[in-house]
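First comes the structure, then the notes that go with it.
One protein chain omitted, others in place.
Up next is subunit A:
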Amino acid sequence: MNAMYEKNIDLEATELRLGLPGTSKKEITSRSKKRPLDESTEGSSSNNDDRLECSAPPPSKAQIVGWPPIRSYRKNSLHQKKEEAEAKAGVYVKVSMDGAPYLRKMDLNIYEGYQQLLEALENMFKITIGKYSEREGYKGSEYAPTYEDKDGDWMLVGDVPWEMFIPSCKRLRIMKGSEARGLTCGL
């Protein structure tokens, strides 16, 4: 019973797809396949629909080797430019400290690593944060620098490599007091 039901349904008719009306994946032949002789002489007399149907949807540009035709040197310098632009763009995040009356903002891009970032935080808020250790976090300090990551979780600053930290950090929060000590005691 089910099999018969399936046979009668034209699932394709109800399928949502991007494309011009009247075209379907099955009808579109690959650009590179030869067409039978009679079609090849039609040339100018075939109508628009025929021409469109006979062209394959082109593969996305990213997949085509050597297209668009741009010399490697130019391609590489464009790529370099993009990277430089992204690096310069500035990654500004809000920084809050427990007990402080207002928030600050800083550009993470200007620092080369955690050490510089922590020094900057210490200067900004006139505090001492202490040294990071994997086992014990920021032991011996009243403060623990944390950040909210892309998933919305609050993480301890320093656990992941710097390059991974920059794109995932949405905001910084310097925890203070017992909450901070709770973090550094380890689970």
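Quick note on the criterion: a contact is a pair of C-beta atoms (placed from the backbone, for glycine too) under 8 Å apart; a residue touches a chain by one contact, two chains touch by 3 or more; residues count from 1.
Just so it is clear, contacts and distances are computed from a predicted model.
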Absent chain [UniProt protein name; select from "alanine transaminase", "Protein TRANSPORT INHIBITOR RESPONSE 1-like isoform X1", "Embigin" or "Dehydrogenase E1 component domain-containing protein"]: "Protein TRANSPORT INHIBITOR RESPONSE 1-like isoform X1"
Which of A:S77, A:S133 or A:S168 contacts the chain that the document leaves out: A:S77
Absent-chain interface as seen on subunit A, which is shown: 20, 31-35, 39-41, 43-44, 48, 51-52, 54-56, 58-62, 64-75, 77-78, 81
